[in-house]
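As you look at this complex, bear in mind that one protein chain is not there, while each of the others sits in place.
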Amino acid sequence: MFVYGRKAQYHETDQMGVIHHASYVKWMEEARVAFLDALGCGYEEIERQGVVVPVIEIAVSYKKPVRFAESFEVGVRVARYNGRILELGYTIRNRTQGTLCTVASSKHCFLKDGRMVSPKTELPALHAVLTRLSEEEKEDAQ
Amino acid sequence: MFVYGRKAQYHETDQMGVIHHASYVKWMEEARVAFLDALGCGYEEIERQGVVVPVIEIAVSYKKPVRFAESFEVGVRVARYNGRILELGYTIRNRTQGTLCTVASSKHCFLKDGRMVSPKTELPALHAVLTRLSEEEKEDAQ
Amino acid sequence: MFVYGRKAQYHETDQMGVIHHASYVKWMEEARVAFLDALGCGYEEIERQGVVVPVIEIAVSYKKPVRFAESFEVGVRVARYNGRILELGYTIRNRTQGTLCTVASSKHCFLKDGRMVSPKTELPALHAVLTRLSEEEKEDAQ
Partner (left out) sequence: MFVYGRKAQYHETDQMGVIHHASYVKWMEEARVAFLDALGCGYEEIERQGVVVPVIEIAVSYKKPVRFAESFEVGVRVARYNGRILELGYTIRNRTQGTLCTVASSKHCFLKDGRMVSPKTELPALHAVLTRLSEEEKEDAQ
């Protein structure tokens, strides 16, 4: 599993004394961008080819908080990919406390000029790697 | 259904030219806070009594975008309340375009000194109104 | 002076228990957008004509905090306008506490296709009103 990590920032806290719940949605995006980079298909390159990859669904389950100055890591994996819709799974851990903080998922489509497109034709390298990773995921699940 | 609304701000956009998906999570919070106010149980008053109401789950389904300077409204309703866990449902509409943009939900618990507490004893007025609204919701569903 | 206002939101707080200092920079933008709207030159219309108005300088002096659920107002005025550079002045007041919170300024230029342009030719209506307001400001200063 790909892992992205950093320290939680002061501007991400709220007056409850913990990281605000919307910040985790940004952390998922940061991890997703780093994951695509690691796959050799940087998101800025995808946009340069005229394709955007909007979020169409997110689900986040908050279990334990992360606090200012604590280190966290976000594990990202391809949960499902059918050539049209990409679903990613996320596990956020608090490295400082050694706790599992958040389990989450996001769904994405691929748009060009506002219309859904197939990564197979528009982004063949990304399509190949997502296909491979989703098949490995299915095998792991068995 | 309680409705909260305002205009989408420039700082809420991203380079895709639409409101960033994490902003909707903040809009849900803004609507929730206004909803509690309208119920006569302002969130600042809840915190003054030593109780916090963290988010333990969110799910957001993005259907249509909202763009800068467009007006949106967030409808909020009590989807479920069992005296311990509160689940709210949200419907975000783009008033400028007349479209349904986002359907979402959030789950919350009630904590005092880090331990789950019962609103029935800690916040009886809030408990009464949430109980009433969740019962109306069940009747509507029938 | 034009005045924009609303309530401070929970997601704008930090663990110091007050509104985070970066949020005020967003409030200045919200007030600026509302000010341009009130002048009949909405910012979305300016961008539709291919012109962007980036921030080239800000200065903010924080005097008193704003807290969650308190109401604030941002007064905006044209401090200077020379046909190229626009400088706005801001006064943020805490309506709930009746205190002056923040005094600030921002400077802006006008860009089209990445090059500085003159509002006089590109946005004549905006140029006229900014010129008038900056002259009134000079008279007030005397």
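For clarity, chains are labelled A, B and C in written order, and residue numbers in each chain start from 1.
Here, a contact is a pair of C-beta atoms (placed from the backbone, for glycine too) under 8 Å apart; a residue touches a chain by one contact, two chains touch by 3 or more.
Keep in mind the model is a prediction, meaning the values are calculated, not measured.
Within the whole complex, the absent chain has one touching residue among C:26, C:67, C:95 or C:120, and that is C:26. Even with one chain removed from view, subunit C keeps its contact list with that chain: residues 15-16, 18, 21-22, 25-26, 29, 47, 52, 54-62, 65. Annotation for subunit A: contacts to the undisplayed chain at residues 6, 9-11, 26, 29-30, 33, 42-44, 68-69.
Taking the complete complex into account, residues 10-11, 13-18, 20, 22, 68 of subunit B touch the chain not shown.
In the analysis below, only the chains that are shown with their structure count from here on.
For the pair subunit A and subunit C, the distance between C-alpha centroids works out to 35 Å.
Between subunit A and subunit B, the centres computed from C-alpha atoms are 24 Å apart. Rounded to whole angstrom, the centroid-to-centroid distance between subunit B and subunit C, based on C-alpha atoms, equals 30 Å.
In subunit B, the residues that touch at least two other chains are 26, 29.
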